[in-house]
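With one protein chain held back, the other chains of the complex are shown just where they sit.
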Amino acid sequence: MRYSGLRVIAEALTGHKGWKPVWRDPAPQPDYDIVIVGGGGHGLATAYYLAKEFGQKRIAVLEKGWLGSGNVGRNTTIIRSNYLLDGNEPFYEFSLRLWEGLEQDFNYNAMVSQRGIINLIHTDAQRDAFTRRGNAMILNGADAELLDQAQVRAMYPFLNFDNARFPIKGALMQRRGGTVRHDAVAWGYARGADSRGVDLIQNCEVTGMRIAGGRILGLETTRGFIGARKVGVAVAGSSSRVMAHAGLRLPIESHALQAFVSEGLKPFIDGVMTFGAGHFYVSQSDKGGLVFGGDIDGYNSYAARGNLPVIEDVAEGGMALMPAIGRARLLRIWGGIMDMSMDGSPIIDRTPVEGLYFNGGWCYGGFKATPASGWCFAHLLARDEPHPTARAYRFDRFLRGLMIDEKGQGAQPNLH
Amino acid sequence: MIIPHPLLGPRDAQEFVYLGDASLMNRPDGMTAGIEAFHDWLYQRDNPAGIHRELWYHEQGDRSWLVVTRNTLTHEILGAELARDVARAMGRTK
Amino acid sequence: MTQTHRLAGGQIDRSRTLRFSFDGLPYLGHPGDTLASALLANGVRLMGRSFKYHRPRGPLSAGSEEPNALVELRGGARREPNTRATVVELFDGLEAASQNRWPSLRLDALAINDRLSSFFAAGFYYKTFMWPAAFWEKVYEPLIRHAAGLGSLSGAEDPDSYDKGFRHCDLLVIGAGPAGLMAALTAGRAGARVILADEDFRMGGRLNAETFAVGGMAGADWAAAAVAELGALPNVRLMTRTTVFGAFDDGIFGALERVSDHLPEPLPGRPRQTLWRIYARRAILAAGATERPIAFENNDRPGIMLAGSLRAYANRWGVAAGSRVAIFTNNADGLRSAIDLQAAGVEVAAVIDARPDAPPDAPPLPGIRHLRGAEVIDSAGRLGLRAVTLRHANGRTEVLRVDALGVSGGWNPNVNITSHHGSRPVWDPAIAAFVPGAGGPRGLVAAGAAAGALSTHGALAGGQAAALAVLGDLGLGARAEALPEAEDAPVSIVPKWHVGDGRGRAWIDQQNDVTVKDVVLAHQENFTSAEHLKRYTTLGMATDQGKTGNVIGLAVMAELTGRTIAETGTTVYRPPYTPVALGALAGRSRGPEFKPVRRTPSHVWAAEQGAVFVEVGMWLRTQWVPRPGETHWRESVDREVLATRRSVGICDVTTLGKIDIQGTDAGAFLDRIYCNTFSTLPIGKCRYGLMLREDGMVFDDGTTARMGEHEFVMTTTTANAVTVFRHLEYCRQVLWPEMDVQIISTTEAWAQFSVAGPNARRLLARIVDQDISDAAFPYMAAGEVTIGGLRARLFRISFSGEEGYEIAVPARYGDALIRRLMAEGRDFDAVVYGTEALGVMRVEKGHVAGNEINGQSSALNMGLGRMVSRKKDAIGVVLSQREGMVDPGGYRLVGVRPVDPAGRLVAGSHLLEQGAAAVIANDLGWLTSKVFSPHLGSDIALAYLRGGEGRIGQRLRAVNLLARPATETLVEITSPHFLDPEGERLRG
Partner (left out) sequence: MAEPLHALTALGRPEPLDETIGALRLTERIDIALASLAVRKGREGDVAAAAAAAGIPLPDPARHAAGPTHAAFWVAPGMWFLEAPFATHEDIVARLRPVFGDAASITEQTDAWICLDLSAPDLVPLFERLCAVDLAAVPEGHATRTVIEHLGCYLIVHGRGAVRLLGPRSSAASLVHALQVAAASLG
């Protein structure tokens, strides 16, 4: 069914009896052409685009829990394309363009809101680096602006300009950056995929892979064997666990990232902001909560929770930047498991197993990548060749010395 | 988390800096091993969901590098040894 | 205003009267009151508005689970939005205001949303506001954002301070009700180190709100006596006003102590709140239970509250929430409220008991109508309850005129903290509630009501048993003493979640306005998993985290799906238990104290000179030193550069990392650390070293000197001093433990100054006791010298390109040395130069620094490929040979000059061929560092350029597309060595 304001009014007047299930709960069929493992944002987007843009049929998405229970349901909802390196920026800009038309495309209001993102500058070296980055963004067709201190002050007068340990000297701004209602992205893609015949199978965990002669035949699951011509794995956070079923080791570690939301407050912060002298970034949701985060906890973890030191570190960054939030209260802390890759950039590639494809290593950049990741993974699955904007996301880049290391931290995942 | 330091007893993990999988101790010999071997050693991980041996550095303590055995599903720490002792036990004596 | 609803009794101090105001109107209360109890005593029930429909609301509860009575407490910069009136301790002069309403609490314009509620069904916004696309940011969202949110921040800096602290104990007891007190007594008497923490300002928990006898005395008195005994034990620490908000790994708990929130403002020097990190070997969760309501149509009016809260107000605060009340319950505990209220002199119109076959006399209700099998189906009263409509067992309906209704749907054990590590609570049908499941935080057990033991005796026994078990674990012997006498009434409950068919609006989550209707819609649209229900309807996502509503929502969904509640699942509770001020989590680390400041030994002197300082990491370094008459920083920097190149300049370089490396294998060790060779370095010499990461990228650089056969002094960059030291420890302990190497940092032990320029040696010769002639102390010499007999170190090295030295003395003498150098330097017009001039001179020389050593660049990129020796095994050498890193067309360091000397360069500009379009495909590289060279009289820059060496002499465009309008400068590519490429000046 099509959603619209008129429909909402009509239903309101008739007791909302007409709303249909947003997705079916089909039983798994014995086999499919393409099976996507992972009913998070990337998996659902992949299925959606496979059906809608690449004319694929007989597609299933297997989710071990509930749809959207991946990191799409536990992130800080930021979208942006303010990357530096050639391997990344075209991809994230492609993603941002997909965000810009997403709601009309899948007829679901995911509240894509381009209220702008600023990265604050505190040193001359940072300004030099952000100037390099901003130019790279524009060369890639994205938007970028360099703001001076007065422009930042006009935008956010309550930041600590006058009594700060690390004075604010300006900011790199991308006006097209912003936030999206994260759960709605999963639901919108799920609804769009389901309505195009994709089987979305919840509570179905992959327990093994059936491989013969170097080719994938299907998946052992908690709901029985499911045959597949092609299998696409999009389970960031659990990538190593799932790919181990195929005997593969990955250039990835799993780490816990905590995120935070405050009690609801009247509008205070319009856009998205990242602190350049501490580990803190923040935006305010439409409901009024300050949504913020910082660093990963820093040790391998599959427990979707963290510890106090990072919580305190994030709060310290927040108070150093915005001393007016001292009396706002932290309402909820949650954790997600990140696929931290060896250079901080993702992987969308074939594997040594014929018919088995991989999408992961998103670190904490996965949410903003959701549309492009789905599109590019669908492209790879359908056509067996990488999408032009995702060509660099190969497994062998580490062997060949072609890392995409935005932070310049080297082969230490917890530093990216 | 609390790390049971073999010399100093229980210490808050906040005093430590984390590196990663203890397999990083097995560095290939740069005079004999090639790019492939170094690549597999430096970039590839088991990343287990469960028992994990990993390297922690007591930066705000006695500067010992430790090999900590920890469950990545529960964060339960099962033991800690001085990395130097482990390395020497692996034959790194001369 | 008078306290029209004040009853006799209660634990308030009537000898003192406190003045306070709400929405500008003055009221009176007493010490011991909460803001909510005092307002109720003054006959004020309307305290807030709901989030979505702006429904009038009064307090639902008398505790921290409160969803409705949220106020903005205090004024000015101390304004605290979303503060629960039910936990605010009354103080004289307290000011509170209602929030999320306009123009007033009684007349709120957005109450229109309530009339339009059918258009605002769960998730309606996902289905509309999509056309035209641009309207979302421009029209729809601003309206939504304006309407949303609860209270507002002042926008001013929080004037209060916050402390942090660390406490240690054998046993942490969370909650000081009967279970917690009994646990603390048992462990405390046995000599264990005990911390007993309670969120309330008065310990005792429910005992303060009940009329039960414990051990033959009033429960509250028993609690007071227990607290007194505990207070006398040296091994027990009592923490009132302290909420344990989270359980973290290995027995670390976060706790917030509200040190000054019961005062108009903190005493001088004292914090508002203290965040405690409690290290506990064991913990007992004795957090009690929270009552839940039953959903029925219009069950959210002011005057309708939890039955147990209704009696708490009467028993603890001597307040009647209404003059004529009724009770609606599905369990025996609800009857207690009727009895207590009647005993307190409040007229009880009826007990509406949803249990058809409720036992008549358990407990007896003298003279109170007990309507078995009846239920409340609606209520009336716009700003406060006037009447309820009930349906008798026989179907007959009746309107009951009451101004307060106590509702009890049973009690939920406060399991929250047990699920902070992901453990899911399990359903206990006997009490129709969730109890703690397996796999909770290690070392934590729940006891008493928190574990599902809902009677007073059960709580006392549970607390004692849990403490005995802990003592056993800790090897502390203890015996079970006789428990005090207490009631042990069994739980008699018939689950009842909501009344009616779900068509009317029956509130489940009162703050977020989630009704049974919304759950029905969620089910209809297949959002049936617990998480989907929560996220789609926002059930349980309000500031109360669903403490009263979550279970009802799950139960309704269970009904709709035909599954059990257990099958329907739970949503895992996450920290914090109750919201925590961000200021408390930050503590003292804010403003200038956000991070420590590191000062150089010449800081005092430089400040006297009027130096401009700049943050370099934690360090404050001299950026330049303006002289009188210099109005622009460039004047000062140019002068410092020219004076240094002309005669002599001095710069404090103490911030560079210094590491003492000793041992019989020190030389061999350095061969593995640096990509170039050090074992061959003669004693008394230094050498520039390049350190790679294992991935072949440049990690750090600096000069390292050999002071003896087995003794080296390494210098690192300022930024990497700590990480390099960590790396060296890693290499010597983990990779090569067979080597004999000892290292220690000496960065702060020595004050070190660079003395550079044609007259550097002449100046130093006046100070250093030894002969430092070119013959005695040639280029790259290093050694120990003395200054007036004082031990010092001298290195003949240069970053500036001039004949240069670095001289070091013990840090305490650094101030004297800079003064001595400047005094002796007067004859040479010596200047001090700061980091800007340093930057200019190193760029003129083509030396790489932070902007080039960016973690993304190899030795080859920097034009230092020849330094990478293949003759030995060193960190990073093998992987630096990967195809992608030896690409001849890759980035190389070059120099860049504007063709027109007046042309401006901007660091970060990108390089393009002349005539090439500004698109990424044509991108050739970027300017890493740019300075104005007074020596060359133009801007110059270093750049990473694809195929760099091959392009030297070419003309390219340096474009800055960020400039408004975009700028571009025609530039010539040169060698990065702008000045003295042969280094003649160095050798002097």
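A, B and C are the chain letters, set down in written order, and residue numbers restart from 1 in every chain.
We take it that a contact is a pair of C-beta atoms (placed from the backbone, for glycine too) under 8 Å apart; a residue touches a chain by one contact, two chains touch by 3 or more.
Note that the coordinates shown come from a computational prediction; the quantities given were computed from them, not determined experimentally.
Counted over the whole complex, the shown chains touched by the missing one are B, C. Summary of contacts with the chain left out: across C:123, C:271 or C:783, the touching residue is C:271.
Between the chain not shown and the residues C:563, C:588, C:904 or C:977, the one that touches is C:588. Checked against the full complex, the candidates C:35, C:417, C:767 or C:958 give a single residue touching the omitted chain, namely C:767.
In the complete assembly, the contact with the undisplayed chain comes from C:163, out of C:137, C:163, C:347 or C:398. Per the touch definition above, the residue from C:17, C:742 or C:773 contacting the chain not shown is C:742.
Considering the complete assembly, chain B touches the hidden chain via residues 7-9, 12, 14-15, 59-64, 82, 84. Residue-level contact of chain C with the missing chain is found at 161, 163-168, 267, 269-271, 274, 277, 279, 588-589, 593, 595-601, 603-604, 618-619, 654, 660, 662-665, 710-711, 739-740, 742, 744-750, 766-767, 769, 787-791, 809-817, 820.
Here, only the chains that are shown with their structure count from here on.
In terms of C-beta pairs in contact, the better-connected of the chain pairs A-B and A-C is A-C. Averaged C-alpha coordinates put the centre of chain B at 28 Å from the centre of chain C.
In whole angstrom, the spacing between the mean C-alpha positions of chain A and chain B is 30.
Taking the mean of the C-alpha atoms as each chain's centre, chain A and chain C sit 22 Å apart. The set of chain A residues that touch two or more partner chains comprises 303, 307, 399, 411. Among the residues of chain B, those touching two or more other chains are numbered 1, 13, 19, 35, 39, 42, 74-75. Chain B makes touch with chain C in their complex at residues 1-2, 12-13, 17, 19, 24-25, 27-31, 33-35, 38-39, 42, 55, 57, 59, 63-65, 74-77, 82-84, 87-88, 92-94.
Interface residues of chain A facing chain B in the complex, by the touch rule stated above, are 238, 240-241, 249-254, 298-303, 307, 309, 342, 398-399, 411-414. Chain contact summary for the complex, chain C toward chain A: residues 51, 78-82, 100, 118-119, 121, 124-131, 133, 136-137, 141, 144-146, 148-158, 160, 162, 164, 246, 248-249, 252, 254, 275, 277, 420-422, 503, 521, 524-527, 529, 531-532, 535-536, 538, 541-543, 545, 574-576, 579-583, 585-587, 589-595, 597, 614-615, 693-697, 850-851, 854-856, 879, 882-886, 906-910, 918-920, 923, 926-930, 959-962.
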